[in-house]
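Apart from one protein chain that is not included, each protein chain of the complex appears where it belongs.
Labels A, B, C, D and E are assigned to the chains in the order they are written; within every chain, residues are numbered from 1.
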Amino acid sequence: MAVLLNLIFFLPPVLAAAMLRLPPERRNYTAVAGVGILTLFAVMLFFLPFEVRFAFPEALHLLFWAADIAVIGFFAYAGLRHRSMPVLLLALAQMALYLGVAGSAPAEKTADIVLNETARYMFLIINGVGGAIIIYALHYIQSEAVQQRRKNGFIALLFFFVGVMNMIVAANSIELFFLLFELTTLCSYLLIKFRQDAQSVENAKRALWMNQLGGLAILAAMAASLTAYETIYFDTLLSRANGAAWLLPLAFLALAAFVKAALIPFNSWLLGAMVAPTPVSAILHSATMVKIAPFLILKISGGFDATLSFLVALVGSFVFMTASLFALSKDYFKEVLGYSTIGLLGLMIALAAIADPLAHKAALFLICFHAVAKGALFLQAGILEKHYGVKYISQIRGLADRNPLFVAMIALAFGALTLPPFGVFLGKFMAIELFSQQMQSHPLFSVVLLFSVLGSVVLTLLYFRLLSNFYAKSAQSAGEGTAVDKRYFFPAAGLLAVLLAGAVLSFGTLGITQVLLPLLLLGTAGALVLLFRAKHIDRTKTYHCGEKEQAVLANSYFDFESRYMKRAQVLALVLMAAIVAGGWYV
Amino acid sequence: MSTTTKAVDMQIPLGAQHISLLEPVKFTFTTQNEKIVDVGSDVGFVHRGVEHACSSKFEFKQVGFVVARICGLCAITHSMCYTAGVEKLLDAQVTQKAKYLRTLLIELDRIHSHMLCLSHTCENAGFEAMFMSLMGDREPVMGLQEAITGNRVQFDYITIGGVTREFDAQTAQKIIQVLGQTQKKIEGYIEEFQNNWSLSKKFEGIGALSPEGAYEYNAIGPLARACGLQVDVRNGLDYLPYKEVGFTTITQTGGDIHARNMVRLYEILNSIKMCRNIVEGLPEGEIQTKVRGKPQGEVITRLEAPRGELMYYLKGENKKVLDRVRIKTPTFATIPAMIEIFKGQDYADAPAILASFDPCLSCTAK
Amino acid sequence: MFEIIFVLSAPLLGGMLQGIERQLRARMQNRMGPPLLQPFYDMFKLIEKRPMIVDEAHTVFAIMHFLTLWAVVAMLVLGDNLLYVIFLHLLATIFLVIAGYSVKSVYSHLGANRELWVLAVYEPVLILFAVAFYLLEGSFSLQSIYSGQAHLFALLPLFAAMVLVALIKLGKSPFDAAHAHQEIIGGVEIEYGGVFYEFLYMAKWVEYIFIYTLFWLFAGSNLLLGIVLLAGVFVLLNLIDNATARIKISDLLKVGLIWGVGLAFINIVGLLYV
Amino acid sequence: MFKLKNFRKRSLWILHYNAGSCNGCDIEILACLGPTYDLERFGVLNRGNPKQSDMLLITGPVTYRSRERVVELFTQMPEPKVVVAVGSCTCTGGVFSGMYNVEDGVDKYIPVDVYIPGCAATPEYIIDGVLKGLELLEHKSKEIVKPKKLFKKLSFHKDHIDRRGIAGKVGENDGKD
Amino acid sequence: MLHSLKKALHNLFKRPQTLDYPANPIVKGENFRGLIGYSREDCIFCLKCEKACPPEAILFTPLPEEKKSQKKEKLYNYNPYLCIYCGECVRACPKPGEALWQSGDKPLVGTQADKINQKWEAVKSDYDNG
Partner (left out) sequence: MEKIKLEFDRIHAEIGKFYDKKTWHFMTLNGVALDENTLEVQWLFAKYESGEIVALYTVVDYGQTLPDISDIIPSAVISQREMVDMFGINVQSSEKGLYLDGDSKDHPLRKERS
């Protein structure tokens, strides 16, 4: 099995290398085959009945050490090249801290790699959803106006990213985790920069230094862990810190997670990533990068005490509410999706922070289904941009008339984020129950509950509003109702199929009627919309006060973001500071 | 790359047909988030051509009945204003009793018209019960008008030289009794309009006109008086005995819907007082004097209709048909003000603001 | 068995309720009012009208709105999970909102938009309502709520919040901005006529049953209290409707979020300490 | 056995349009909706929406600018429907007959089922008329009644006014919705 | 708000103010202005009423040939759907109350079958020709 594990770690980099070399035709076949194999591995590993742990040979450790130095060095170089003070300074700080930590780390005999249940789920998402996105990207990237070499590089990077992700979810050594964390930062930096215009470079720099902060937090966690618990391994740390009062390492790790999850106030890096080609957003939001955050919290929340658990949940739910609210102010489709990702990550983190098996299950549900649904949505956002030339919600109006099937697919993806019986709904549903439960022992959790209730309502509102735009009639619907390119269509449709199939998973938590009834209703609605053609029924015009002219329609809009962003950021920062303080004193 | 949603304008039509409208008028509100930023209007739906008909088709004796049909709500003020003008041109004398009776009817009309306006404003503010209640309490007043003139709405009571009917002692008693009841009801409404929480949300500070704006836009009637302007044509009339029957000018400050409502409510009380004085102090005498001759010359007469100043300009050239009849109606001049007031308000308030103007498009467009 | 009959006849019962309400309202307004069966006369008339539609999807969504609401009531009455029922109720609202947007009519769009905003007020209250029962009963199971004791007195603030929600959901002033007749002529429902309007009309009846059943939960298994409670709420809602004007949607949001959600939240926190 | 017909006659939703009246009849319609006359006893509701209305209450002699709106509203109402002309000026033009901007009664444009005389028509007449309309509604078949063309036979100033000729296509769905 | 609440509650236990017309007829005052009444016997055919009437709701048309008898007798036509019930005709009439009077009767509601406007058109063309 360790072989399989090693394969899933090292096949992607190999594929990445292949992508760089192969001519386009063969490149595509190889990529599709590679994705297939990876997904197969992930599925096989998923059904593995036991935990796998092993350590890498010493030589590899040295390689990792060298890689670390190289990556940090590259960051320093990037800082110099872009004349970005934060990047340079952070790189230097990281270098110093890393050398200090690595130098003083004791020799431990523990597994570097641990394959537990959480990791198995993550494999599925990373390889399944990530794979679908890569396949989609194969065609998508061809329409970019760059040289073929860079297009290949793009695909290669995506593969490499998947590889890194595969390894990070199984990493048990914090040092290794740090390296991979930095590598994801690097990947995202390169991907965001892909189009190389001023905006892209600017946003890539921002993503870089913010994520470096996360790296720094991990280094700080390592340092703290070394001083108090003399280990740089997750499992050892958790077992030693369990019941202990001083939880600073965990607090720092949580901070790193917050940065990766782009929680407010770090939200700007993820939103800035929108400048890159759509597959980048898709892969960042669904399968990779940001998912590290809830995953990390899941990993370490076993060591949380009640206060830390509450504080992290508070940050999570607070961000859930505010990010959902800010999403309402956005018109750019991908940004709306971005904010909603941030919000849902907040909820995942809040759930993951509760040391309770059910909470972990809920968090996992959310992670998985959010990944699938968001992946699908981003792919569809890409189709909207490339195929229909639509980027803004206000332009979306009336699309349902032109391509009902496509819109039904989007509707399904949105539905999967709010409605029963889909996974994300299930997560929210369980969250409310869990928080209510927590409340009984820890009354302050009522605030977490309130935030999540409001957040989930606002999010629902957001999705409805968005969705209704597709069905909205407008005076100005342009373009033709052509079929969407198959190469775009299939990855998205595949993900949706997974979503639907996933509803089955909720059977344990929901009863049969609870699962089937909404499916039936949705199905009827969909079927009726597609099939109901009342030829014999007369048509009338819409009522316009007896006048004949055309209506000029528009949505209402809001400006929560510019009004409340500052306050939200300050509040979130205060809460995060409280976490560090809590880790120190409690 | 900040792409916060842009301000997109939505155009909300109100009219020509709309449930909150009694009369056809068309406003097109350009709104952002239901806030009105611009208003387009079309007020000409009810144009029938009365001015033209009055100087071509109808003889001057008939015109009184025609101009009454410019508007059913203040039909009596139209016929009064016209008749006063013609009487001036003919140099006719009218008995004191006829003058008193004319005033009585005009004030009764004001009572029912104000109550209607208030109830319509409440209906448009979504207060159905208040609409019902006011409409119910208005009925006795309508009954009085029918008892006196023989018709509930178009009284056709004033003729050149006097009035058509008088009433007996029994009716007089009934008038006093109904007025007493109505007064009590109105006092109740005054309290309710001041204290109802939801009405304060709907009316206070909404659709406000400043005193400056009132001068600027030539506001008249309750609209101006709600801004504190002392404008009431009844103050200086020579052909109706307002001074004797206890008229006072009612003003309020604030200029919002609430102030307009209060002006109307207090004016109803004042009208009730005047009516009572008239019925109790009705002079003896004939109600009709014979009038001869044909109108000759130019005259302007003014009268305070429920909605404000009504003006007639008549020009006769010693013929049966007048040379020119110019009617300036209360709402006519305030349409620019209305459009100004709408801006910056919520669309949700528009129907109530509109109703609180008590606009009369049928007379505006004639 | 009783439950099943109740569910099947929910629209009819709602219609009766509306008939009584129209009569009650009329009497409060000092007039005779329509006959008790008026809603059904309306129904039969609507069915007889010549069908006219604006757009197919628009029509379908109205039908789905009705069906979903009915399903929601079924789940509620048959004793499912309270929280689940409340979430499923969202689905009904989605159909309505999309229906509102799917025609090129200003008023319909305004109505749909407002429908969304009022959702932001009542949905949190409803969820907190479910949570309150969770805290008291230990689960969201409606079965146990129906057979449990009456919680009205532990949940008085929440009860007040629910009255607010009921006013919003049943379209009564002061909180009926979502389908304000004098502004947007019924909002979402404006473009429907004939049979297709009938679905929305009946959906309103079902909505009555939904809301009043939620109130029933306050009484638990106490039948007498339940009946008194429902009658009281019924009269109270109509009294409020008859004593207030419609406030604007922005005011509604403020009042609803501060008072509705506020009261519900305070009640829940209170439950933890009592 | 119940028949659908038995039920229909007691529900009547109205749409009111003022086509240039003096408001006299309109306020009497309002009075009818008020508590003293309470039309809701007969199931009457003022819907303000042609699509949900069975009866079109028209007041006013139909001014030139109103005529297309009248037809538009009429066509948006689904059958069976009745049109009630309220007030003398609506029936025949009343005092306004022959004025240059009026069309002398609605029946030039749409088929009128009930004529309520009076200036103003009192609530009593209006209730009579509405009940008459209810009766007719019961008998009305579902046949489609088309509005008449937009024209005025007796044009007051033929040589001055050529705008009467423009009879727009009204009321039908132009496929843009 | 309290005032309205009290009122609503109070109304609930009161008899409604609705006049149950048509179940109970509405009694009109004696001088209610209804239909114009006409007596052929008393009329002197001075045509003053015709001239006075603003909407021309009274028209005198020539009698059919065979009926033509003494003096200047003509056929009285009255259109209650055109009449505005102002009473001017009665005031103009030299024999008010005998030849012409305003009754308290209410006019009948017309229907399509009554062909109101067509019939009046015919009267008007008679009048124009006469």
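Definition applied: a contact is a pair of C-beta atoms (placed from the backbone, for glycine too) under 8 Å apart; a residue touches a chain by one contact, two chains touch by 3 or more.
On a predicted model such as this, the values are computed, not experimentally measured, just so you know.
Peer 1: Specify the shown partners of the omitted chain in the complete complex.
Peer 2: Hidden chain contacts in the full assembly come out as B, D.
Peer 1: Give the residue, chosen from D:Tyr64, D:Phe96 or D:Tyr125, that touches the chain omitted from the document.
Peer 2: Counting the whole complex, the residue in contact with the absent chain is D:Tyr64.
Peer 1: Which of these, B:Ser210, B:Asn235 or B:Thr253, touches the one chain of the complex that we don't see?
Peer 2: Answering carefully, the residue with contact to the hidden chain is B:Asn235.
Peer 1: Among B:Asn33, B:Ser55, B:Ser79 or B:Gln145, choose the residue that contacts the chain missing from this document, as touch is defined above.
Peer 2: Checking each option in B:Asn33, B:Ser55, B:Ser79 or B:Gln145, the one touching the absent chain turns out to be B:Ser55.
Peer 1: Touching the left-out chain: which of B:Ile36, B:Ala337 or B:Cys360?
Peer 2: B:Ala337
Peer 1: In the full complex, which bits of chain B touch the chain not displayed? Write them out.
Peer 2: Contact residues on chain B toward the absent chain are 43-44, 47, 49, 51-52, 55-56, 215-218, 220, 229-231, 233, 235-237, 298-300, 302, 309, 311, 313, 315, 321, 323-324, 326, 328, 332-337, 365.
Peer 1: Touching residues of chain D against the unshown chain: what are they?
Peer 2: These residues touch the chain not displayed: 64-65, 100-101, 157, 160-163, 166.
Here is the rule we go by: only the chains that are shown with their structure count from here on.
Peer 1: Show which chains lie in contact with chain A and also with chain B.
Peer 2: C, D
Peer 1: Please identify the chain with the largest separation between its CA centroid and the CA centroid of chain B.
Peer 2: A
Peer 1: Relative to chain C, which chain's C-alpha centre is the most remote?
Peer 2: The chain farthest from chain C, judged by C-alpha centres, is E.
Peer 1: Between C-D and C-E, which chain pair is linked by the larger number of C-beta contacts?
Peer 2: Taking the two pairs in turn, the one with more contacts turns out to be C-D.
Peer 1: Centroid from C-alpha atoms only, then distance chain A to chain D, rounded to Å. What do you get?
Peer 2: 61
Peer 1: Can you compute the centre-to-centre distance for chain A and chain C, using the mean CA position of each chain? Integer Å is fine.
Peer 2: Their C-alpha centroids are separated by 37 Å.
Peer 1: For chain A versus chain E, what separation do you get between their C-alpha means, in angstrom?
Peer 2: The mean C-alpha positions of chain A and chain E differ by 81 Å.
Peer 1: Scan chain A for residues touching two or more other chains and write them down.
Peer 2: 473, 539-544, 546-547, 550-551, 553, 555-556
Peer 1: On chain D, where are the residues touching two or more other chains?
Peer 2: 17, 34-36, 38, 41, 47-49, 51, 69, 73, 78, 89, 94-95, 119, 122, 177
Peer 1: Which chains touch, pair by pair?
Peer 2: Pairs satisfying the touch definition: A-B, A-C, A-D, B-C, B-D, B-E, C-D, C-E, D-E.
Peer 1: Of all residues in chain B, which touch chain C in the complex?
Peer 2: 10-13, 18-20, 34, 122-130, 132-133, 136, 196-199, 201-202, 346-351
Peer 1: Using the touch definition from the top, list the residues of chain E that touch chain D in their complex.
Peer 2: On the chain E side, the touching residues are 16-22, 26, 54-56, 79-86, 106-112, 114, 116-117, 120.
Peer 1: Going by the contact rule at the top, pick out the chain B residues touching chain E in the complex.
Peer 2: Result: residues 58, 61-62, 65-66, 69, 129-130, 133, 136, 139, 146-147, 149-151, 154, 156, 159, 164-165, 188, 191-192, 195-198 of chain B touch chain E.
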